[in-house]
Structures are given as structure tokens and as C-alpha cells.
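One protein chain omitted, others in place.
By written order: A, B and C. Residues from 1 in each chain.
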Amino acid sequence: MNSIIPYLIVGAIVFVLGIFTIVYKKNAVGILMGVELVLNSVNINFIAFAKFVDTGIHGQIISIFVIILAAAEAAIALAIILNIYRMKATVDVTQLNKMKH
Amino acid sequence: MYDFLWLVPTLPFLGFLILALFGKKLGKTLSAFVGVGSIGISALITILIGIRFLSSPPEGDAFVQTLWTWIAVDRFNVNIALHLDALSLVFTFVITFVGFWIHLYSVEYMADDESFSRFFAYMNLFVGAMLLLVLGDNLLLLYLGWEGVGLCSYLLIGFWYKDSANGYAARKAFIVTRVGDAAMAIGLFLLFYSFGTLNIQEILTQAPQTWSVGNNLAVIATLLLLGGAVGKSAQLPLQVWLPDAMAGPTPTSALIHAATMVTAGVYLIARMHGIYELAPVSMFVVAIVGAATLLIAGFAGLTQVDIKRVLAYSTISQIGYMFLALGVGAWSAAIFHFMIHAFFKALLFLGAGAIILAQHHEQNMFKMGGLAKALPVTFWTFLIGSGSLAALPLVTAGFYSKDAIIWFAWSAEGGNIYLWAAAVFGAFITGFYTFRMVFVTFFGQQKIDVSHFPKWTIHVPLIVLAFFALFGGFIELPGTMGHFTLFSDFLKSALPAMEEVAHENVSLEYFSQILTAVLALVSVYLAYVLYLKKPQIVTNFTDTGFGKGLQQFFLSGLGFDWLYERLFIRPYVWIARTNKRDFIDLFYVFLPWMSRQFHYAFSYTQSGKVRRYILGIALGAVVSITIVVIL
Amino acid sequence: MTGFYIALIFFVTGMFLVAVTLLFSRLLQTKKPSPDKYLTYECGELPQGGAWIRFNNRFYIIALIFIIFDVEIVFMFPWAVVYGKIGLLAFVEMFIFIVVLLVGLAYVWANGDLQWVKPRPKLEHLPKAKGK
Partner (left out) sequence: MTASEILKMMPLIIVLATPLITMLIIALHRNHLTTMIVSVIGLVLAIIAIPYSKALDLTKIGELLIIDNYALFYFLLIFTATIAIIIPSYPYLEMRFKGNREEYYLLILTATLGSSVLAASTHFVSFFLGLEILSVSLYALISYLRQTNEGIEAGLKYLILAAVSSAFLVFGMALIYSQTGKMEFNALMQFFSNSSKLNLISIVGLVLMIVGFGFKLAVVPFHTWSPDVYEGAPAPVSAFIASVSKGGILALLFRFFSQYDVLNSKPLFLIFALLAVFSMFGGNFLALLQTNVKRLLAYSSIAHFGYILVAFLAGNNAQNFKGVEAATFYIVSYFITIIGAFIVVGIFSTREREAMSVSDYRGLYWRHPWLSVAFSAMLFSLAGIPLTAGFIGKYYVLASGIDNQLWTLVIILIVNSALGVYYYLRIVVEMFSQPEEAAETKHPSPSVGVMTGLILAVLTIALIWLGVYPTGVIGAIKISVMGL
């Protein structure tokens, strides 16, 4: 396992899957999962680069912060989604188009 | 003392701010204190600075107070700076000093008006803008003041906006002066473009090096500036707004005519003298404009029945004298006449105001009469003012200032005998219509009872101004009478002097003076005969067809309004009406249409749908990446 | 060949086999749907109610608070590894970090979010029952 390429490929696949999920899903929670996927792909990349490119541990540090902030983001997001469910009894983002133009 | 110069324009602006923001809460007494006080302190500071200036002139005979840099980008550098030299000192002094008395007077004149504080707010702004105009050290400040003055005149002429006629007069003043302003703005751009600086002094020093005498650009620039000057100073052909501007309250008229607004044109030309001297053609045009205006306005003044309109035409005519003097290169004579004119014209307007106040706001002087006894102070001061306007020899200040102009119209470098003749004839007409006004108003039968007796707030300004209208002339005596040249010596540092050249032919000068003096006296006598002794001569004359026509013609200000109506307004309206759908219109229809289409196209993207937004961001990223990959 | 490619081959083969079996089943099956066949498979029991039930909100709040204190460990772990090298400063910094978290805990506590049964709001505006 001395090549960086496989990591990059996995990272890119997860990234694209995440973006695809974000665009494709109607469910707000699904979109959040897509976001998590993207962030995790970034984490894979960072850690891989930390190993192969950098001699330090910068990549690992930043991936820890990404994990933490993903958690915080998810917490707030779930709170908002909960409120939406309370008001509209749905979490379908296509229903959220009251404000436009 | 010089360091307080910034207070001079700042105080009126401050007064304006206070009155505009808190006017209603202040009440009339406090409003008056703020309104009059700000100008008063300003005037006091100006006088102290003036004394200092006389006793120990600043280095280079000019004091520049740079307050701060407004914009500094490479060569475009605008300082908020005040430039005080002899010329601007005279103007500042007149504006603040005369302005102060007018403000004081207004306290009584406007006492019953419900918009008391609004009036003083506008007046303060007016004075402030004018001070900015004369003290500004660069073209931008000058232009700012210039536009400010225009705005204030609009606000004040239309002060009683509930009467639509006043609004109309205000609009007329605004639009007519705008025509000139547009020309001036182009002229200023031309100057900036040619010299790369906005600083007036730098332009003046660079001009002779860049432009030779008679340079085309110099002629064009000066003519454009002249366009602005004739607009503001109500000279031919843009004089039509001033008589209608009488719609404003009388103190406003006094301020417009004496201290601010109309003299701005005179200031502009005097300030830019260095460039005018490079364009003899323009100088000549200035002189012609002045001479023509003074005659035409004089004729129009002959038949007016509204006391304020007489004064309005007399102002146009007197400013014509100043232009004449500027045109022949007699700079200091023009400024001298400006100062004296400010004194007696303010006095006359304030006197007229007192009369109008006493006559139930009647302005037709033929409905008045016999007021000499009822209003003695007003009468005597008004008489002094009229004498000064008519240039009664020896005793009045107006004689000395006007005499200088008449003489220079002949003897100065740019002068000739025709200009001189016009000036002399103008002086004769001036005397006639001025005393016609005096006799009709103050003598004969009293027709309307006096409703308001002026108090000290009216009397004091009248007396003070009368004093200056009488004795102000003694600071500059002609070569034939002692050759006392205090004023022109003082101005020498700012404006080129030409006295030495002009005072050679003494006998001719005597002739000119005596002729003017005699004509003035004759005109007064003529007015006495025609309007007091034997008024039937006039009525007989006006009953004939020719006389009636002539009277109507003069009354309408020589038909300029009529002419412009047919020459410009109607064709313009006609073109605009018949030619609604031309190419240019299409362009202006197309532009909003296109903008609207763009708007709809763009707002389609704002669908409110999150997934499309995400797609937009993703596409933006993809397109950006494509761009960098391809490049 | 690196371990990664072995894993990849394994992964692809696995996917392939699953796909093949599913495809065969699709080809061979007969389709006779009935409502009973669409029931959820609960090991022979008949399902009670829908599978989409709502959980109590409390779970959510508790879970959130748990997450916050959970990710704390993410920081604590590397800290513990290098603690010996850094010494006192590391201690002080972690102390501050924990104090910050404790402030959050205090806040949550004071708001009553830690109690499973929230205190009922005081109904002071209602008229009190008489006779008690």
C-alpha cells in the first residue's frame, strides 16, 4: 500500500456519491447524509495526504476538526428538520419553495 | 485669526442643519437666534479676518486653509480647502455682512409666517452655499456651491409653494439657470481636462504657459464659463428668470440680488480672469453682453408697475455694468460696483419689503403713494438707496462705482466709445426709472392705509445699509478727484490692476464724469416732471397706439419670454409631440424592455427549490474547473 | 499486487455474484402478488402497526447531548498520546476545554433538558381549584 492513488480514487468515489445523494435526494435527512459522505471523503483524502505528502500530522488534525464540525452541523440540522416536520408534517425539500424570485 | 476661516462657511451650514432638523421644536424666537446668529458670527469673523488681512496680509497675499483631503487618487486630488485672497475676502464680507442685515430684517418680515424656521434654514443654506462658492479653492467646491445656490434659489423662490404660480417661477428660475450650469459644467471639465488639476490657483498659473493668447481652447472654455455666468447672473440671453423670481419672499429677493446668486457670475469671471485674459474674444463678448443687458433691462424697467420688478430689472441692468467692466478688463471696478451695488440693492429691496408689508402686501406701486410721511425712516433710506442706484453725483457711493465703470468702458484696453455711450445712456435710464419709482411710491396721494409700522429690526438694517450706500464710495475716488485708490490697491494682489494706464486723459475723464452727473440729475428731474408734476403727458403718450405698444413691449421685459416661447419651447414641444417614435425613443424603449427581459430570465433561476440551487453551485464549480482545465 | 487491489477484486467479485443470483431469481420467479406477500417479514409473526413509528423527542435531545460529549473524546485521545511531551500546558488547555463543555452542561441542566420527564410548566395563570 505505498501508492496514494487508491486513496484518491476511493475519496473521489465517495465524494461523487455524496454530491449525487445531495442532488438526488428529496428527503432532507438524505441530503444531510450526502453531506456527511462528502465530508468523509475529504477526511479520507486528508489522512491519505498526511501520510504520503506531508511529513507532519496536519491532515490528521484537520480531519478531526472536520469530524467534530460535521457532528455539530448534523445536530443543528436535525433540530431544524424537526421543526420543519412539526410545521409541515414532511421533510421533503421540494415542498420548501415558498420563497422565490 | 486666519485659522478661524473655516467657521465662516461652516456656521451657516450648521445653522441650516439645526433649523432643518429641530426647526419645529425650537419655536420662532430660538429659530431666529440660530438663523440670524449663525450669519452674524460668520460676519464678525469675516470682519476680524478682514482687519487682519488689511493690517498684515498673509504670505503671497492669499491664505489657503486646507481642511482635509476629500479624495486622493493619483493625479485626481481634491482637497477640501478654502482660499482667501482679496477677491474672495470682498465677496465673503459682502455676503456675510449684507446677509446678516437681511437675516435680521427677515425676523420681522417673516414673523407671521408659519414656516418661519424653514425660511431661515433655507436662507442659511443659501448663504453657506454662496460662501462655499467664493471660498472654495478648487473647481469642485466651486461647482458644489454653485449648485447649492441654484437649489436654494429654487427652494426660496417657491417658498410659498401652495400658490402654483410661485412654483412655476421657481421652476423657471431653476431650468433657465440649468441651461447655463450645463455649459459651465462642460467648461469646468474642459479646464480639468486641459490642466489635470482642479485647483483654481494652479489652473490660473498654468494657463499662460499652456495656452497662448487667443488659443481656441481658451476661448471655448471661457465662453462656456460665461454661459454659466449669464445664467446665474441673469444676463442676456438668460435674464428671463429673475423678474419672475420676485415670487419669493422679499428678503429672499434681497439676498438673491445683493449678496448671493446673481453675483456668482461676476465672481466666476473675476476669479477666472487669468483665462479670460488669454481669450480677448471672450472678453469682448462679456462686454457686449453687459452693455446689451444693461440697456435692455433698463428699458424694461421703465414701465414696470410692480415695485419689486422695477428693482429686479435694475439689478439685471447693474449686473450688466459689472459684466461690462469685466469685459473691458476693469476688474477692480467691477468688484467695486458689486460691493456698492450689494449695499444699495439690499437696502432698496428691504425698503420695498417694508413698503409692501405696510401696504397689505400690495406690490403695484401705482396703487401706493404718499408714503413719505407715514414711513419716514423707510422713505429716507429708500431715497438714499435710489440716489445711489441712480448715481447721483458726489454724495452717493453709486456714483463713484458707476463712474469708474463708465470711464473704463471707454478708456480701458478693451473699451470703446460705443460701450461708453451705452453705459452713459444706461445710467440715464436708470436714474429715470429709479426716481419714477420713488416719486410714485412716496409722493402724491396716500391710497392705502399703512397696516404695519416697522420696528427696529427693520429700521436698523435699513439705516446701516443706507450709511454704506452713501459713504461706501469714498474708499475709491476717481483720478480726477484725488485719485484715492484704497479699494483697487487692495484688490491688486488678486486681480490685475489697470488704473495707471487708464488715467492719462484727464480732460476726457472730466467730460465723461460731468456728462454722467448731469444726465443723472436730468433724469431725476424728468421723472419728477413726468410722474409727479404732469402725469398726463405719460398717460397721453401711452394712450396712442404706438405708446401703448411700446409700453406693453417694455413691460414684458422686451418680449423675451414671448420670443423664447416661440423660439424654443413651442418648437421643442412640437418636436417632442410629433416625433414620439423616432430612433432615439426606440432606444429608450428598448433599454428598459431588455432590462426587464433580463430580470425575468434571471429571476427564473431563483426558483426557490433547494435542489436546483445545489445544482447551480455544482454546475458553477464544474464550469469553473472546465475553464481552468482548458486554459 | 498490493492489498488494496486484492480487496478490490474481492469486492468486485462479491458484487458480481450477488448481482448474478438476484438476476437469476428475477428470471425464474413467477409473479402472483397478494396482500399477504407484501407483509413485512417478522419471522412468522404478524406485524403490529406500521414500521414507521415516531420516536419520542427526548431521544433526540439526549442523543444530541451525547454526541457533544462523545466527540470530546476525539480530542482527548490525541491529547492523551502527547500529554507526556507537552506537560503542564497541555493540562491547562484541556482543563479549559472541559470547563467550556461543563458550562454547556450546566446550561443544559438548568434548562431541564437532562430530565427525561420535563417539569410541567407552572400553570399560574389558571384559576386555582377551590376547596383545597
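The rule we apply is simple: a residue touches a chain if its C-beta (ideal position, glycine included) is under 8 Å from a C-beta of that chain, and two chains touch if they have at least 3 such contacts.
These figures come from a predicted structure and were not determined experimentally.
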| item | value |
| --- | --- |
| Visible chains in contact with the missing one | A, B, C |
| Chain not shown: contacting residue from B:M1, B:I51, B:I71 or B:V213 | B:I71 |
| Residues from subunit C at the interface with the omitted partner, ascending | 89, 100, 103-104, 106-107, 109-111 |
| Missing-chain contacts mapped onto subunit A | 4, 8, 11, 15, 18-19, 22, 28, 31-32, 35, 38-39, 41-42, 45-46, 49, 53-55, 58-59, 61-62, 65-66, 69, 72-73, 76-77, 79-81, 83-84, 87-88, 93, 96, 98-101 |
| Hidden partner chain, residues of subunit B it touches | 68-74, 76, 80, 595-596, 598-599, 601-603, 605-606, 608, 610, 612-614, 616-621, 624-625, 627-629, 631 |
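One rule holds for everything that comes next: only the chains that are shown with their structure count from here on.
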| item | value |
| --- | --- |
| Subunit A and subunit C, separation of their C-alpha mean positions in angstrom | 16 |
| Subunit A and subunit B, separation of their C-alpha mean positions in angstrom | 72 |
| Where subunit B and subunit C are represented by their mean Cα positions, the distance between them in whole Å | 83 |
| Subunit A-touching residues of subunit C, taken from the complex the two chains share | 2-5, 8, 57, 60, 64, 67-68, 70-71, 74-75, 78 |
| Complex contacts: residues of subunit A adjacent to subunit C | 1-3, 6, 64, 67-68, 71-72, 74-75, 78-79, 82 |
| Residue ranges of subunit A in contact with subunit B within the complex | 19, 22-23, 26, 31, 93-94, 96-101 |
